[in-house]
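A single protein chain has been omitted from the complex, and every remaining protein chain is retained in its original position.
== chain A ==
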Amino acid sequence: MVMSQTESAFADAQSLEQDIAVSVQGVSKNYGAVEALKNMSLDFPRGQLTSLLGPSGCGKTTLLKIIAGLLKSDTGKIIVNGKPVTGPGPNRAFVFQDFALLPWASVMRNVAFGLELRGVAKSEREDKAAKYINDVGLAGFEGAYPHELSGGMRQRVGLARALSVDANVLLLDEPFSAVDEQTRRKFQEDLLALVANENKTFIFVTHSIEEAVYCSDQIALLLPRPSRVHEIIRPNINRAIGVESIRRAPEYLDIVDQIWASLRAYVE
């Protein structure tokens, strides 16, 4: 039997049902007259990176904030690790598009801020923060202030802050959009290493098709008006062939083309 890409992807997602870290079930959200999300359902397999890909205004940030518990949905529910979400919780950490660092706090305090809010003792939280500062490649900048860092370094601080609270779901809202292209590629490699090493579930918002195809285990292609999940794609890229070969591999290019074909109608 021949299955279309969508159907096989659907079957894949079904077979993983027992290990779903985050489940979005029938979520709708209106801002006044604007329908940001309409009856959206979507599952995020544990330990994998799922991208939310779509043109701006299709509700990606809204969905991520609802999963984070920062926004309330109008209908439907979010299940994280089997429990419904009622607000922000220790099992989810957010990486913000605009970094959201405290300008008056050093890199050390910014990274340790999540632990500070949880009442972790200073020496303990600074030990932990130092480890993650090191992991994201900012060793030596512990005492620097955000305005002394480049955009890429600021986002590394945001990433280290999210990692240091040890949540098992990471929510990343276009984390690389304010970062230059070279830094962005380096970030993508680092992100893949994190997915491989840290048994965490990543929900990653992007509007870059290449980035989504390159980094994701699963891509949820969202379309606006009304906002909906158009397609679930599992790129299944063979990463063993090396970075440069992947970006030139026919499977990779085919998926990029296929997504572009779905999206182009929505791009003015």
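Quick note on the criterion: contacts are C-beta pairs under 8 Å (C-beta built on N, C-alpha and C of every residue); 3 or more make two chains touch, one makes a residue touch a chain; residues count from 1.
Rule of thumb we're sticking to: contacts and distances are computed from a predicted model.
Can you work out the missing subunit's protein name as recorded in UniProt? Choose among "Radical SAM protein", "NitT/TauT family transport system permease protein", "Transcriptional regulatory protein AfsQ1" or "3-methyl-2-oxobutanoate dehydrogenase subunit VorB".
This omitted chain is identified in its UniProt record as "NitT/TauT family transport system permease protein".
Of A:Q25, A:N39 or A:S106, which residue touches the hidden chain?
Checking each option in A:Q25, A:N39 or A:S106, the one touching the absent chain turns out to be A:S106.
Who touches the missing chain here, A:R154, A:K200 or A:R234?
Considering the complete complex, A:R154 is the one touching the chain left out.
Could you tell me which of A:P90, A:G140 or A:G242 touches the chain that is not displayed?
Only one of A:P90, A:G140 or A:G242 touches the chain omitted from view, namely A:P90.
Which residue numbers on chain A touch the omitted chain?
Spelled out for chain A, the touching residues are 68-70, 88-90, 92-94, 96, 98-106, 113-114, 116-118, 145-148, 154, 161, 165.
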